[in-house]
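Step one of this worksheet: look at the structure below.
Just one protein chain is left out here, and the rest sit where they should.
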Amino acid sequence: MWGLEHIWWVPILPLIGATINGLVGHLLSKRAVGVVAVGSTGLSFLVALAAFGNILGLAPDQRVYESVLFTWIQAGSFTAEAALQVDPLSAVFLMVVTGVGFLIHVYSVGYMGHEAGYPRYFAYLNLFMFSMLLLILGANFLLMFIGWEGVGLCSYLLIGYYYEKQSASDAGKKAFVMNRIGDFGFLLAIMWIFWTFGSIDYTTVFPVAHDKLALGGLAVTGITLLLFLGATGKSAQIPLYTWLPDAMEGPTPVSALIHAATMVTAGVYMVARCNALFNLAPMTMMIVALIGATTAIFAATMGLYQFDIKRVLAYSTVSQLGYMFLACGVGAYVAAVFHVMTHAFFKACLFLGSGSVIHGMSGEQDMRQMGGLGKKMPMTHATFLISTLAIAGIPPLAGFFSKDEILLSAFLGHTPGHLLYWVLATIAAAVTAFYMFRLYFMTFTGELRAEDHHVRDHVHESPNVMTMPLVILAGLAVVGGFLGLPMIEGGHALKNFLDPVFAQPGHAAGGHDVSVGLELLLMGVSVGMGVLGILTARYYYSVKPEAAVELLNKGGMIKSIYTLMQNKYYVDEIYDALIVKPIVAVSDKGLWRFFDVKVVDGLVNFAATFFMGLGSMFRTAHTGLTRSYAYAMVFGGVFLAGFWLFLSSGK
Amino acid sequence: MILNQYIPVILMMLVAAGVAVAVLGLAEFLGPKVVFREKMEPFECGENPIVSPKQRFSVRFYLIALMFIIFDIEAVFLFPWAVNFQALGLFGFVEMMIFVFILALGLAYVWKKGALEWE
Partner (left out) sequence: MTPIKIPSIALDAIGPEMVLTATAMVLLMIEVFADKKGRDHLGYIALGGSVLAGALAYKLSGVSVTTFGGLYVVDNFSTFFKIIFMISAGLTALISVKYAQDEGINHGEYYAMILFATVGMCVMASARDLITIFMGVEVMSIALYVLAGMTRTREVSNEASLKYFILGAFSSGFLLYGMALVYGATGTTQLQAIGKAAGLLTGNPMFIAGAVMMTIGFAFKVAAVPFHMWTPDVYQGSPAPVTAFMSTGPKAAAFAAFLRVFAEAFPAMKEDWWVIIWSLAVLTMTMGNVVALVQNDVKRMLAYSSIAHAGYILVGLAVASPAGSSGAAFYLLVYAFMNIGAFALLIVAAGKGERTTTYQDFSGMGRRSPLTALALTIMVFSLAGIPPTAGFAGKFYLFMSALEKGFVWLAVIAVINSVVSVFYYLKLVVYMYMRDEDGEARPEISVAAPLAVAAVVTVCAVMWLGVMPAKYIDFAKSAFLPF
């Protein structure tokens, strides 16, 4: 069995795959391209598995392995080594990324079979794997940053994959720009860390953080806020979340891998990795929790309104990421990582399932054209239902355990306002259950609503290469949560595994002191919310769709909206307006439109316009006349001379 | 106050400007003015000017002038070298030969390029 010293093969293998497919891919057959891409990822998974086994074999307090490949940059007191680090935290992410990544590669072979630019797609996808693995395995902030930039770049390239579509390349650009804003914060944070600690190695920085930084001091608050700014960009949190729904312009397996299972959780990884710093900054923790909880509810309400199957899932991803940050913000890092893992399983399954649906529907993404697909696509249907139940938090599926742990942590947390966050997150759980089942019922039950006969006749189950990953992921979504058993006693397998990473000096790393009764009560509340959401969705979208018409006949404002919506889509619009009237009013008309379009896009546009305007202004200074250039030099010289004389006379 | 140091400078500038204006003004007012044809003609070494001086010169004049300067400077270097020939010895001799060789290459280049041909 391979030891940990071979860990560097994990990122290198996908890089080799990317290089082969990128440089000579167009000379190879489609089959060979697929073999290279899937094979390199598969091998990488096996090596990662071996590494994971090795880590498990070590004593819990020795589960940190660092492998220095070479000295990367050495300058003055600054050293950055190309070093990889495996510890329980990175090991968990490693398994999720390589495992889910491998399945999605397999799925892509089937899904992308008809696309042009097949080798290009796999080259990007493998390059993404490399960057993501570098991000996770890097032993210092700089390597994490390189991976961070790399995944952003690949995400950008893959979102714009269908570049013939203007919207796709715009979405790619938007993602890149928003990520750059976050990356900028991250880079400043790294510089600040170096300035404070004289090093950027995890093993040097984190152990001394407690001694070097004052609790709640300016430095640690500044560093962590900047880090968190980076995380909001990458993980699509308020206010930098709007790129993620647009990112759905990319191919569906990409949405599953990058924009659901792995890349967007990089922010969570980063916050969890820097827990030693975040623990010292109570104010940042509060902001993290607040943004997490707000994003969770906010994005969930936006999911109510969408008709594009992938956009619903995108908002749901934003919302679930909000849960993870909420967990980080209340100090429950284990719960956050746990949720990253279970979310990767069920969300990847949901995305791949939606891809299978889109594949069967000849590229149609509008749920209003779907319906009754359950009979024609049994495998997709079954796996999708399991995952939907999982995300809704129904026991004993994976989502239940992780979400419940987050809610429990929020309820018991020490962060100011934690009860409010708990309330928000609990409501969001109900909303999530509702819109996910709305999606489920609209897609898989009832009658097929597509008008195009071509599409109607063509509906078919996807090939095995696509359904097998679905089955495996659904299986994981069922059993993945059991890692969190037994949760009632406080500690569980995953927690025991991860605890060394999150142990803080001065704080006992023990479980919550909480009575079993209270825990069961909270569990009951969250399950009850989930069931409530499901039943409401069932009532309006499956049992009694005509209920809306009755409501409609009551006249007033609803009627005027009715006349506005002339065609058959009105039902959905009004259902939404009635069921969550206050929320929709705020989220759609108020927040979604205003906040998304005006504030966030407005800011980005403003920055662009501002610099462009400045540029045009300066550009006019270039008249092309030599004499005006000479004048500029003379004036500059006079200014310089005056400035210098002023400075030297000041002494 | 540091500006005090600049008072002499300002005074100097004022005096200089004043003197210039005064001299020109005095000459204008006091000088006798007798105007006749020969006096108004441009002076060209006693020769009568035959054409307007405001015409273009052939660019070749500049080429010749540039080459003149180059070889002129060569001569400037050669004189002190010749005077100190004994003291500088073999090293000085080789150095100067390299210098002359480089200039000779330059001469070969301009010759071959046709810069020395007038038409």
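Letters are used for the chains, namely A and B, taken in the order the chains are written, and counting of residues starts over at 1 for each.
In the analysis below, contacts are C-beta pairs under 8 Å (C-beta built on N, C-alpha and C of every residue); 3 or more make two chains touch, one makes a residue touch a chain.
All values reported here derive from a predicted model rather than from experimental measurement.
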{"item": "Among A:283, A:493 or A:640, the residue in touch with the chain that has been omitted", "value": "A:640"}
{"item": "Contact partner of the left-out chain, one of A:145, A:298 or A:541", "value": "A:145"}
{"item": "Full-complex contact with the absent chain, from B:22, B:102 or B:116", "value": "B:102"}
{"item": "Sole residue of A:173, A:376, A:449 or A:538 that reaches the chain not shown, by the stated touch rule", "value": "A:173"}
{"item": "Residues of chain A (touch criterion as defined above) contacting the omitted chain", "value": "22, 26, 70-78, 142, 145-146, 149-150, 153, 157, 160, 163-164, 168-169, 172-173, 176-177, 180, 183-184, 187-188, 191, 194-195, 608, 611-612, 614-616, 618-619, 621-622, 624, 626, 628-630, 632-633, 635-637, 639-641, 643-645, 647-649, 651"}
{"item": "Touch list for chain B against the chain that is not drawn", "value": "5, 80, 83-84, 86-88, 91-92, 102, 105, 108-109, 112-113"}
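One rule holds for everything that comes next: only the chains that are shown with their structure count from here on.
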{"item": "Chain A and chain B, separation of their C-alpha mean positions in angstrom", "value": "75"}
